[in-house]
Structure formats: C-alpha cells, structure tokens
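After the structure tokens below, expect a handful of questions from me.
Removed: one protein chain of the complex. Kept in place: all other protein chains.
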C-alpha cells in the first residue's frame, strides 16, 4: 500500500491533465504486479475526470457545455458570499467525480488508448489543488 | 479487510451527512496504517456525495438546483407507477455517485478540511438507507 499527495497547478477554469504526474508517482513507488490506483480530490469546487486526451476541442466543448448548464448568477442561488463562481463550482463538482479507481497491471495504469486523467477546475482560481493518490497491490 | 453496513436515517429529500457514522465504524475496526475506505449505496433512488460541510446554504442550493433540472411530472417519463418522485430519483442517482473511494492514513479518512460525506436522498422518503462500508489496508 503506497500513499502520496499530488499538487496540481491550475490556471483558471477548465480541464488540467495530470496523467504524467500520476505515472511519475507510480514509477517512484516501484510497484509490481496487478493492483488498484485510487485518486481522491480534497476539494468540493473541483473534480476528477477521465476523458479523451487526443483532440483539445472536446475539452473546450465540455467546459462550455457545463458552464451553460450551471451558469453564474442564477437567482436560485442563496450561497453567494464566496463569489459568483462558488455555487456553480459546487454543483459541477457534484455532477462529476470526487474519486477515481483505476486498475493497474505491472505497476502501470490500465487506461484506454485515448484516456487521460484530468482535474476539472470549476472556479476562476489560480493556484494548487491537492489530489491524494494511493496504490495497493 | 473490514466490512460493515451503515443505516442512514433520512427524513425526506436532501443531503444527510454521515461522516461521523463512517468515522465511528472505522474507529471500531482498530485499523492502522494507510488504506482505502469504500462506500457503496445499495439503492438506485439515493446516492453518495462528498460536499462542503461548512455552510448549509450550499446544500440547499444543490438540492433546489437538481430538483429544477430533474422535475417531477415531466411528460417524458413513462416509468410512473411508483409515484411522481421515482423516475426523477433514478435520474438524479445516475448523475451522482453510487460508490466513493476515500484513502486513509493511520486509520483515518483523508478528507479535505471542508469535506463531508453525504447521502443524497432523492425521494420523499422517510426511513433508512443502507450503505456498505469497507476498509482495506
């Protein structure tokens, strides 16, 4: 059982790929055989996503579509003290994932050919987000 | 490998925090070291959610937003025999999570500062819901 923490640098809303950070951490753990890698985000206004990492236009459309579904300044919101992007961010996080479980073989993630691991930042936030990474085999 | 079942008492639609029930169960298992805690809900009209546990207004807005997105009595529905809240509940459960995976350290959940674990009841239901809890290390 190996446990670590990744810091993902984000520069505003959108999908930030960090597949290589996960792979680098796994390499440093010298794991062998099959196993399970779990990712968990310690925030409630950003989330985790497995998505296509081939064509960037798919990520742009995902972001724009979700922003249209969950707009800022919706009169429904009462939770507004932390800014107009805060409540939409909680809703977007609720509609996507807080944790991902990815099987491993020979210490490597069994991702599909076109799959990448993304942190989906839902706030107009520049800084770092924390993702716990754990592997068991 | 420890396995248990939690009963979460719900009093109608909304977000019911049960972080303390999970922590109490983990304490009773005398786990040490790092590990993984998995939660799984045995129902398809309620779901699991990690959300902010600081300001209750965020939960109210989440509930109201999802009720507006997935209203009762939509003429699209054909699955109506179990009442007007049943089909919306299945859709809401599909858009949120059935299982959550949370890493542990020293036998404690590695939740972020403001994160709580919630059962999201989607029906006008009073009673108990079953969540399977499992820990491995």
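Some observations on this one:
By written order: A and B. Residues from 1 in each chain.
Following the convention adopted for this analysis, contacts are C-beta pairs under 8 Å (C-beta built on N, C-alpha and C of every residue); 3 or more make two chains touch, one makes a residue touch a chain.
Please read all numbers here as calculations on a predicted model, not as lab measurements.
When you scan A:26, A:41, A:97 or A:131 for touch with the missing chain, the hit is A:97.
Considering the full assembly, A:62 is the residue among A:3, A:22, A:41 or A:62 that touches the omitted chain. Residue A:34 is the one among A:34, A:73 or A:126 that touches the chain not shown.
In the complete complex, the hidden chain is touched by one of B:25, B:40 or B:114, namely B:40. Remark: the residues of chain A touching the chain excluded from display are 33-36, 49-52, 55, 57-58, 60-62, 64-66, 68-69, 95-97, 100-103, 105, 110-115, 136-137. Those residues of chain B that touch the chain absent from the view are 1-3, 36, 38, 40-44, 69-70, 74, 76-79, 81, 87, 90-91, 93-95, 97-101, 130, 132, 134, 136.
One rule holds in what follows: only the chains that are shown with their structure count from here on.
Computed from the mean C-alpha positions, the centre of chain A lies at a distance of 20 Å from the centre of chain B.
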